[in-house]
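Here the complex is missing a single protein chain, while all its other protein chains stay put.
The first chain written gets the first letter, and so on, giving A, B and C; residue counts start at 1 in each chain.
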Amino acid sequence: MPSTHYSIFSVLREALRGHTGWGPAWRDAEPKAEYDVVIVGGGGHGLATAYYLAKHYGPLSIAVVEKGWIGGGNVGRNTTIVRSNYLLPGNIPFYELSMKLWEGLEQDLNYNAMVSQRGVLNLYHSDAQRDAYARRGNAMRLHSVHADLLDQAAVRRMVPFLDFENARFPVQGGLLQRRGGTVRHDAVAWGYARGADRLGVDIIQNCEVKGFRREGGRVTGVETSRGTIGTKKIGMAVAGSSSRVAAMADLRLPIESHVLQAFVSESIKPFIDGVVTFGAGHFYISQSDKGGLVFGGDLDGYNSYAQRGNLPVVEDVLEGGMALMPRIGRVRLLRHWGGIMDMSMDGSPIIDTTPVEGLYLNAGWCYGGFKATPASGYCFAHLIARDEPHPVARAYRLDRFATGHAIDEKGMGPQPNLH
Amino acid sequence: MATADRRGNGRQPNRLETGGLIDRSLTLHFTFDGKTYVGHPGDTLASALLANGVRLTGRSFKYHRPRGILSAGSEEPNALVELRAGARREPNTKATVAELFDGLAAASQNRWPSLAFDLMSVNSLLSPIFVAGFYYKTFMWPAALWEKLYEPLIRRAAGLGRASDDSDPDTYEKATAFADVLVIGAGPTGLAAAQAAARTSARVILVDENAALGGRAIDDVAEIGGNPSHEWVKIVEAELDRNPEVRVLRRTTAFGCYDGSTYGAVERVSDHLARPGPGVPRQRLWRLVAKQVVLATGATERPLVFGNNDRPGVMLAGAVRTYINRFGVVPGRRVVVFTNNDYGATTVTDLTNAGAEVVALVDSRPQPTAEVQRLADTTGVRLISGVVTGALGRQTVSGARIRAHGGDTVELTCDLIAVSGGWNPNIQLTTHLGGRPVWDDRLCAFLPGALPPRMSVAGAAAGDLILDKSLAGGIAAGSAAATESGHKAVAVPVPASTAESDAITPLWRVAEPDGKAFVDQQNDVTAKDIELAEREGFRAVEHLKRYTTLGMATDQGRTANVNALAIMAEITGRSIPETGCTVARPPYTPVALGALAGHHRAKSFKPTRLPPSYRWAKEQGAVFVETGLWLRPSYFPRPGERDWLETVSREVTTVRNAVGICDVSTLGKVDIQGPDAATFLDRIYMNGLKTLAVGKARYGGMLREDGILMDDGTVARFGESHYFITTTTANAVKVVQHMEYCAQWLWPELDVQIVSATEQWAQYAVAGPKSRALLQKVVDPTFDISDAGFPYLGIGEITVGGIKARLFRLSFSGERAYEIGVPARYGDALIRRLMEAGAEFGVCAYGTEALGVMRIEKGHISGPELNGTTTPRDVGLGGMVSTKKDFVGHVLGKRPGLVDPDRPALIGFRPVDRSARLRSGAHFIARNATPTAENDEGYMTSVAYSPSNGHWIGLGLLKRGPERIGEIVRAVDPVRGADTLVEVVSPVFVDPEGGRVRG
Amino acid sequence: MDWHPPATLDLAVSARETLTMASFAAIRGKEEALREAIRAGYGAELPYHAARVAGVGITFVWAGPNQWLAVAERENGRDLEAELKEQLAGIASVVDQSDGRVVVRISGPRARDVLAKGVPIDLHPRAFKPGDVAITHASHIGIILWQTDDAPTYEAALFRSYADSFAHWLFESAAEYASTR
Partner (left out) sequence: MRIACPHCGERSLDEFLYSGDATVRRPDFASPTAMDEFIAYTFERTNPAGPHRELWYHAAGCHAWLVVTRNVATHAISSVEPARDVALAGKPETKDGA
C-alpha cells in the first residue's frame, strides 16, 4: 500500500523499505470535459485557490491547468520572504491573513514547507526614514500586527555583521517584524498541489490555455492545448502573464510585465538569522536553511517577458550588498535569475471580477506575490465561490484607478517599474 | 616568490621526476589542515596535495562521506576548502583551481572534529531517512518544535565553509572593454580562433579561466603543427602577446552572457598571491562588449555512476591526464581505467608513460573498438568488457569490483579508478539568453541550440571533440567572426595534429551497483534518489532538480546534470530530449560578491556631493547629514551647548530675532528659455504662471498626471522668455527629466530650452529681520535693495564685489529673507563675506535642522508631506489649482477618490500638555475612541520643537483636518510607547498674518 | 578638489580652473542663423554630432541635440555667457556654465586603462579620437568627455559637487600603476 500521509510512522516505515512505498505527491490528471471551476495557472496562487475552494466551498469539481510544470513561475523563483509589514489599510489585513495561514500551513497541509519566522528587519538611515517606518509600524500595531522600531544599538545587537563603522549612509535603526521570515518556496507549490489533489482537484500539467469560450458576455469554457474544457467559472492566476491571458478575453489591464532578479550564493555556515533590508540601496538578504545567502534588489526597470535580467542591476545589487555587509566580499555568487512580475500601476494586487461574467482575475502581484500565496488563494476562492470579495481583499478592485483609490505604498504613481 | 626557498623538493611521493609545466627549481610551502607540505610554482592546491599523497580533502554536504579530488578544473564537486584565514578567509574554494603560492593555508570544511574522524558522518548511518525530499515529510511533530529544535539543528548542520568574520580587506574594481572578436576559452580551439581573428587586424580579447593558456593542449600529450602541443601553445601565445590589438585576459572567467553582446567576466588579478600588491585589486570585473564572440569553452568529462563512486581515488580520466601532463603528478600507482568511450581508454597510455601500473581497462561497451583493441595490443593492458560495480575501501580507494559482461565478477586491488563517461560540451553561455540545447545521439551530449546574437561556438563546445576538428573549427570561427566585424579575411592553414577517436556508447548508470551510486556528489544525490523523485511525481527536470537539490551545489551540477537527466529518461522510458534539457543560469562558475560591487562600497558606495560652503562649514565644526547624495550641514554646535536641540533652537531664535545664513545651493535650479517658455511652464505647474511679471517670483506646484503632487518650488521670471525655477533637493533630477519629457514628447511643438543650473550657483538664504541690513553691506551699492526697490517676491541680477550675482526675495522661514546666488566658485568666499558682514548683527549659520523647524513653524510643506500620495488640497494648496488651463494632472486630479472631503488634510497640532514631545509617524485617533485601524484618522507628518512657541509643534494629515481646529485628538505612537493628547490648530505657528516676510 | 594624484610617469591629472563656459541652444527656426553667427564670429562650424571643434580663441563641444558648450580661457575677465548673449541675441538661449562644471584633464599612456575602470564607452583609438565627444558617466558620476590629443589626453567636465568623489575614484583606479616605472 503506498504511503500518502506523512507521519513519523510512515517516514520510518518507508525508510525501512527503501522508500519504495511512497506514491506520487499529486496525480498527473487528464483533463475532463467539464468542471465547475477551472483555475488557469498552476503556480502558488492557482494551487492555493484550488485547495481552498475544495476545502471550504466544495463539493466542486475543480481543475488547475498549467502551461508547463507546476510551481515553475514566480513561486519557484523568488527570495522566499514572508511578512505583513505593510503601511496602508488596504494591504495590512490581507497580508496579515496570509501570515496567519503561513503559521498554520504545515499542519493544514501535512507538508513541511519550512515556514521559518526569524524576523524581517527594515533598516533606516535618516530621520525621515525613521518617521516613515514609525508611521508604518504604528499602522501595523493599530491592525494588531506587531512591529518594533529599533534604534541603532538594538540593530547592532541583532545583526552585528553590518557595516556600522564606515558606511556611506550609516544605519540608524530599523523596523522589525519578528513574525516575518522565510518559507521554502518550491514546497509551497508542492504542498498545495498535494493538498488539493487529495481533495479531488485535477492538476493538469503541460496544458496551455489558448482562449476563452464566451456566450453572451459570459464564459462557457477554456480552449487549451489539450482540448476544450467546459466551465462556467474561470479563475485566472497567471501573474507574469496576466496581460497576455487577459487579452484572450479582450481585457487591457493596469499592468506591465517587468523582470526582477534574484540571487543565491554558495552555501556557507549560517550567520544571518532573519531577513535584512537595506534602506539606502537596493538590497535585501536572508540565509537559507541550506546555507546559501538569498538576496535581491530592484527591478531591472524595463518591460520584459524574458526570465532573465542584465548586468547593471546585478552590479547595483551587489554594490548595496557590499555597502551593507562588507564581510561577504569573498563569498561567491552561485546563481542569478529573473522572474516576470505583474507590475500594477500602484504596486498593489488585483483580486476582482472582470467585465466578462464568470472570469475572475487574480493579478498584479508585483514582487509581493509569494508572501501573499495563502491569502491570495483563500480570498480568490471566496470571490469565485461567492461572487463577492473577501473582506480583507475588498480594496483590490480593478476599477480603483478610475475612481482614484490607488493603494500606493511607495507613492510612486502610475509608473509600474518604480513600485 | 622571494619567500620561496630553494632547499629542495621535500617529499612529494607522487611527483614525477620530469614533465609538466611546473617549476621544480622553486619550492613553495603550504599547509592543509595545519600540516605543512611543499609544491611548486605552476601547481594548484589539488595537484600539490596529490603530489604529497593527500587524497582525503573534504566531507560531503549531507552524509559527510569522505571525498577526494575528482577533477582538475572548475567543475570540481568535492575538493572544497577554506582558503586563507582571518578577514581573507574564502570558503568553498575549489582546490583544483586554487593556484599554489608560498604560505598558502587551507583547511577542510564541514567536518568535526577532524577530516579523518568526522562525527557528523553518523548522518551516513541515518541515510535511509535522509533521502531526497525528506524535509518536507517530517519535522512537523509537534509543530512548535520546528523553529525551536528542528530548524536550529538543520541550520547548524547547514553550509559548507565559513565566511570571514571581518570586512574584506582587499579592493575590487570594474572595467569595460570592447572587442571586434571576443574568444572565450584558450584551449586549442580558442587559441586557433584568436590567432585567425587577430591576423585580420581585428581587435581581439581572449579570456581563459586558467593561469596557463592551452587547455587540452597542455593537459594532454599530442602534436600540433609538428610540435608537441604545449610548444604550439607557446608559439601562438607569443604571437598574440606581440599583437597590440590583442588583449589576453588570463585567470579570467567569462561567467555570463547578457543582452547586447555584453559578457560579464571576472579576472582574478591577485588570487595567486598571498595578498594583492599595493594599489592592485584582488579581482576585477570586466564588462566585455563584443561585435562577435567565439565560444571555445571546451567540454567537461562526465563521471560514471557506480557503487561508492565518490570514494577518494575515483577520478575523472581527463583529470588523471592533466595531473600527469600539466603538473607532473601521478595520482595513483595501481590504476583501473573505467570508460565507455575511446578517449577515456587512451588514458592508459598517459598512465603507463608516467610509470603507473594499469591493472585493467574496463570498457563498458560490448565490443572493444578498433582504437581500444589497438591500445590493448600496444600496451598489453588487461582489457575487460564490463563495468566497475563498486569502489572498495573506506576512506580511499583500495580496489575495484568489476563485473564482466557475462557475469564474472572480479576484485582488483588498486589505488585509483580513472573514469570517463563521455563529455559534455560547455555550452552554458549559449543558454543564458534562453537558448535551448539540442541532444546529439552520436556524442551522447547536448550541443548548443539557438545561439545568442553574434555568437558562434567552436571546438569541443560545439561537439568537435577531436583535436584536428577543434583546430579547424577554431580557425574557421575566428576568421568568420573577424570578417563579420568588418575585417578582411586572412587565410590561416589548419595545423596537422594527432589523430583521435570520439567513439562512445552511453552508460548512464551501472546496474546493481555495490554501494551508493552518486550522481551529484556535492549534494549527495544518488541514482536511488532520482528513482524516488520519479515515484513521487517529480519527473519534470526542474522538479527533479528542486526536489533532490541535484545540480544546485557550488559546481552547478556540471558533472551531474546530464547523467541525472539520462537516468530519469531511463526510468520513465522516455528519450532524453523528451525528458528535458538542462539550461544554465549565470554565473558559469561562482563569482566573488566583492568583484560585482567593485569600487562602490563603504564611503564610495555612492558619490558624495559637497555643497559650496562645505569646506567653511567643516571648519566651523558643523555636523553633517546625508541628504540624498548631498552632505549638508545639519547644525552648527557651539561650545557649551548641551545637545543638538539647544543648538538648533539657538539657530532658529537667531534667525527670528536677527539674521542667519543657510546654504540652499542643493535646491534644484533649472534655467528655462525660449519663446514658448511661459506656455510651457503653464502646462507643467498647476497654478497660472503666464501672468507672472518680469522681475518677480511666485510659488508653484506641479502634479503627476494622476493628480498627485510631485514637487514644489519657486518660479522666477528674468525676462519675457527667460525663467529660472527651483525644485526640492530630492526631486531636482526628476523634475528636469519630467520637463524634458513634456518638452520632447508631450508638446514638442513648444520652443523651449531647458538647462540644469543647480551647480552653477552657490545660493544662500539670508533670513531674519536684519537680513537686508546685512546684505546692504555685501551687495554692490549700485543696487537698490530697499523694501520699495526690492519688495517681497522681487528678484534681480546684481553684483557682489563686481561678481555677477542674483538676488531673490523669498522666504521659507517666514522672516524677511533673501536668497543670494553667486557663481559656485565664489561660494566659499561669499559665505565668509556674509558671516563677516553679519557679525555686527549677531549672524549665525544654520543648517537643515533649523531650516526644518522654521518651515514647520510656518506650516510650509516639505518631503514628508510631498510623499507621492497627497493632492494639492490635502496639503492646503487646493486654492492654487487652476480650473481653466490644461496642465499635467488636471483631469485625473478630479477623480472621486482624490476629491473626497474625508481625505486626511494638512493641519497643525500642539500638545495639550505643553511639555509633551511630539513625534512624526504617530497616528491620530479621536479623543474617546480606541486605537484601532477603524478609528485611524491620519498621521503626524512633521514635528519640531518650536523655540518661538516654547513647545513641540506638529503638522499632520487629519481626516477633515481644517474643519476640526480646536478639537483635541490622540496622537498614538505604539512603536515608541507614546499616546499624547494634541490640539488641532492652524498649521501656521509663527506670524500667522505674514507681516514679517514683507518687512 | 582633494588632490592626491598617484606618482606615475604614465598618467598626469590636473584640473583646468581658469575656464569660462556657456551652453547655448538655437531658438526654433534660427538653427542656420546660429551656425552662421558662430561661423562669422569664431570661424567654427558647429558640430551636428558628438564632436568638439576649435574656433578662434574658443572651442565648441556638442552637448546634446541642439545644444553646445562653449569653452574658453577666462583671461582678461572674459565671460562667455555675456559674450554669447550679445553675439547670439535673438537666435539662441545662453546659460552660464562656467562654475557648474569642473574640467579635469587626464593624460598619458595609462589614461585609457584608468578611464576604462569607470567610463563605459570605447576609447580605443579606432573608436574615439581627438575631437570626439561623449556624454556619459564615470563611476556613477555624469561627465562630458572629450579627447584633445593622442598622448592620449582626455578632458572630463563634471558637476562641481562631485569633484571630490570623482578624484577619489580616479586616483584609486590609478593606484595600480603608481609604482610601474
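Note that a contact is a pair of C-beta atoms (placed from the backbone, for glycine too) under 8 Å apart; a residue touches a chain by one contact, two chains touch by 3 or more.
Being a predicted model, the structure only gives us computed values, none of them experimental.
Asks: For the chain that is not shown, enumerate the shown chains it touches in the whole assembly.
Replies: A, B, C
Asks: Can you say which of B:166, B:705 or B:991 touches the chain missing from this structure?
Replies: Of all options in B:166, B:705 or B:991, contact with the hidden chain holds for B:705.
Asks: Which listed residue (B:101, B:258 or B:306) would be found touching the missing chain in the intact complex?
Replies: Hidden-chain contact among the options goes to B:258.
Asks: Out of A:32, A:56, A:210 or A:244, point to the residue that touches the absent chain in the complete complex.
Replies: Reading the full complex, the residue touching the unseen chain is A:244.
Asks: Name every residue on chain B in touch with the hidden partner chain.
Replies: 176, 258-262, 287, 289, 433-434, 453, 705-706, 736-737, 740-741, 744-746, 748-749, 886, 890-892, 894-895
Asks: Go through chain C and note every residue touching the omitted chain.
Replies: On the side of chain C, residues 49-50, 63-65, 120-121, 134-137, 142 touch the unshown chain.
Asks: Name, in rising order, the residues on chain A that touch the hidden chain in the full complex.
Replies: 241, 243-244, 247, 252-257, 301-306, 310, 312, 345, 401-402, 414-417
Here is the rule we use: only the chains that are shown with their structure count from here on.
Asks: Would you kindly tell me how far, in whole Å, the mean C-alpha position of chain B lies from that of chain A?
Replies: Taking the average C-alpha coordinate of chain A and of chain B, the gap between them is 23 Å.
Asks: On a C-alpha centroid basis, what's the spacing between chain A and chain C, in Å?
Replies: Computed value for the inter-centroid distance: 49 Å.
Asks: If you average the Cα atoms of chain B and of chain C to get two centres, how far apart are those centres in Å?
Replies: Computed from C-alpha means, the inter-chain centre distance equals 32 Å.
Asks: Taking each residue of chain A in turn, which ones touch at least two of the other chains?
Replies: As it turns out, chain A has no residue touching two or more other chains.
Asks: So in the complex, which bits of chain B are touching chain A?
Replies: Touch list, chain B to chain A: 61, 87-92, 128-129, 131, 134-141, 143, 146-147, 151, 154-156, 158-168, 170, 172, 174, 256, 258-259, 262, 264, 285, 287, 432-434, 528, 532, 535-538, 540, 542-543, 546-547, 549, 553-554, 556, 585-587, 590-594, 596-598, 600-606, 608, 625-626, 704-708, 710, 863-864, 867-869, 892, 895-900, 919-923, 931-933, 935-936, 939, 972-976.
Asks: Can you list the residues on chain B that touch chain C in the complex?
Replies: Residue list for chain B touching chain C: 171, 173-178, 203, 278-281, 287, 289, 599-600, 604, 606-612, 630, 671, 673-675, 722, 751, 753, 755-762, 804, 823-826.
Asks: Can you name the residues of chain A that touch chain B in the complex?
Replies: It is residues 6-8, 10-12, 15-16, 18-20, 22-28, 68-69, 71-72, 76, 89, 92-93, 106-107, 110-118, 125-126, 128, 130-139, 141-144, 147-149, 161, 163, 166-169, 175, 184, 186-187, 190-191, 205, 265-271, 280-281, 288-291, 306-308, 310-311, 314-315, 317-323, 326-337, 400, 402-406, 408, 410-414 of chain A that touch chain B.
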